[in-house]
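Take a look at the following structure, please.
Excluded from the complex is one protein chain; the other protein chains are retained at their positions.
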Amino acid sequence: MARFKTRTDRVLDICVWTAPALVSGLFLWLVGDLAVRGCGAFWPGESEASGFFRLTEPLELVIKFLTGAPERAGRSGGIGPILVSTGLILMVCMSMAIPFGLGTALLLSEFVAPQNRFGRIVRRSLDVLAGVPSIVFGLFGNAVFSQFLGLRFSILSGGLTLACMVLPLLIRSTEEALNAVCPTQRHAATALGFSRWATVFQIILPQATPGVVVGLVLGIGRALAETAALIFTSGYVDRMPRSVFDSGRSLSIHIYDLSMNVAGGNQNAYASALVLITVLALINAATNWLATRFLQREAGNF
Amino acid sequence: MANQTQTPVPLDFQPLASPMAMEHVTIQYGNKVAVRDVSLLFAPKSITALIGPSGCGKTTLLTSLNRLTDLIPHCRVSGSVRLAELEIFDQRIDVIELRRRVGMIFQRPNPFPMSIRRNLELPLREHGLRDRHKLAEKVERTLTEVGLWTEVKDRLDRSALTLSGGQQQRLCLARALALNPEVILLDEPCSSLDPLSVAVIEDLLVRLRANCTIVVVTHNLAQARRIADSTAFLWADEAGGRLIEHRATKALFDSPRESLTAAFVTGRVG
Partner (left out) sequence: MCIPFQIRSYIALACLLSLFTCGCGAADGARTTAAPRQTQITITGASTIAPLMGEIGKRFEAEHPGIRVDVQTGGSSRGVADARNGLADIGMVSRDLKPDEADLQRFLIARDGVCIILHAENPVQSLSREQIISIYTGQTRNWKAVGGRDAPITVVNKAEGRSTLEVFATHFKINTKEIHADVVIGDNEQGVKTVAGNPLAIGYVSIGTAEVDREGGVPIRLLSLNEVEASVKNVRNGTFPMSRTLNLVTKTPPEGTIKELIDFASSSKVHDLVKELSFVPID
């Protein structure tokens, strides 16, 4: 019996270790593949420069790629305007989503009882919204922002559409984070004569910040990865935008277009994908760093 | 033990130790009656202990004294609860001021996850004290009162969560005392602490009695005997918790009037 048990244990051990190994292996494979293929764009071909200058060439190519305008339908040239458009879209999206998301989450978790009918309806509809395919948001954004509000194809209209898409995610994760704050904290604050708002702003929200940040990072990730919602709203124009009222192509649309519609665009598609992954990783690291810094500032040094 | 060598410091405030009184108080959660028809007087400058088996409504009764019951959905309180002459369940009263006057300490220490200093300053700022100088002074005084000053004066800006359980509970007490309360409610304040910390807290409560009305819920009969001037015994049956007997502590323990009380204090029931 004991022998049988140890055997089962061993099998289970192997299973438990294989799953994460496979998952991380898959991830490494994906990133590695992307890095190898993407870096190809930055590897100098048979060029006339030699010796020391060859070493600086990849760096120059990277800078050129990041700042230059796309040429020959994106097969050569860089992604400068596309990076700017992507940044603007993200900024519009977050400047709408953060205040609305935070406000709604606060309302749901602090001012609406869990069994309340209104709260239940709002939560249910948010969950449904979070599962709606992004193309539906794209069509909605096109109908409402681009046509009804007359924003046409513009970064503003794209950013607003993304905000609608990210909001459910942001609200639900913020709400979870607020609810996860220990109820004894609320009791302590109330017993000390904190008003409801003071309790929320002084005690609950600061403690929920890490969770809010996680939601934010997820939201940014979803926004950056989005193509379907943007193709009908922020559009396809790969020129440097003059303002948020201009149409601008996002990085993910650029990648999609290069790999699907442009013959010979694969090389730059991989390079752009590498940039996208790097940007995501950087945003992730930056938000994490900021969050820990905030927390240390509040909690003191351990 | 560092605290016992410290000379007791006189309190820096002379609050009006107001009496609290409840008359025919019934508390319900939805349709379930937690406490039925309790009338009790909490005398000023004394410690009243609430004892009884688990689930007899002691804590519920305690939380109604500063209207923390407001936080619980579907919780209804009927009857009259008065702080001095103030009817506290009157909708027109200033609840925030009520909670300043009636402080509360919980079963588990619940300091905010911030620095020790901010734990004390934040409630004071909430109640309008902004002057940095006065704040610093207040922090030192209250920490000295609870015997924590010498232990933490060098690490006021460290997280309160780095303190031990007993220290955290004293910090919570300091946080409540900083607001000059007239009544202090304690919900089994020592149940999660080590014996040394218990002694420190009990000692502190006895000193605080000179200026405040203190109500303490406890599971520990010996503790009630040690510190309480009067003790109220509650018991729960199907109809909800009710008050069996409220007398001077010594009288309740040594010559209880009710047979149920006698059975409880001798450990035969509960």
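A and B label the chains in the order they appear, each numbered from 1.
Here is the rule we use: a contact is a pair of C-beta atoms (placed from the backbone, for glycine too) under 8 Å apart; a residue touches a chain by one contact, two chains touch by 3 or more.
Remember, predicted model here, so these are calculated numbers, not experimental data.
From the options A:C39, A:V112, A:A225 or A:V262, the residue with contact to the unseen chain in the full assembly is A:V262. Within the whole complex, the absent chain has one touching residue among A:A41, A:L83, A:L102 or A:A189, and that is A:L102.
Of the candidate positions A:W17, A:F118, A:F201 or A:W289, contact with the hidden chain is made by A:F201. Screening A:G74, A:G141 or A:G193 for touch with the missing chain picks out A:G74. Between the chain not shown and the residues A:F42, A:F140 or A:Y236, the one that touches is A:Y236.
In the full complex, the hidden chain is touched by chain A at residues 72-74, 88, 91-92, 94-95, 98-99, 102, 147, 152-153, 156, 195, 197-198, 201-202, 205-206, 209, 231-232, 235-239, 242-247, 257, 259-266, 294, 297-298.
One rule holds for everything that comes next: only the chains that are shown with their structure count from here on.
The mean-CA centres of chain A and chain B are about 48 angstrom from one another, to the nearest whole unit. Of all the residues in chain A, the ones that touch chain B in their complex are 113-115, 182, 184-195, 198, 202-203, 207, 298-302.
Across the complex, chain A is touched by residues 66, 68, 71, 73, 96-100, 103-104, 106, 108, 110-116, 118, 122-123, 126-127, 157-159, 161-162, 172, 175-176, 179 of chain B.
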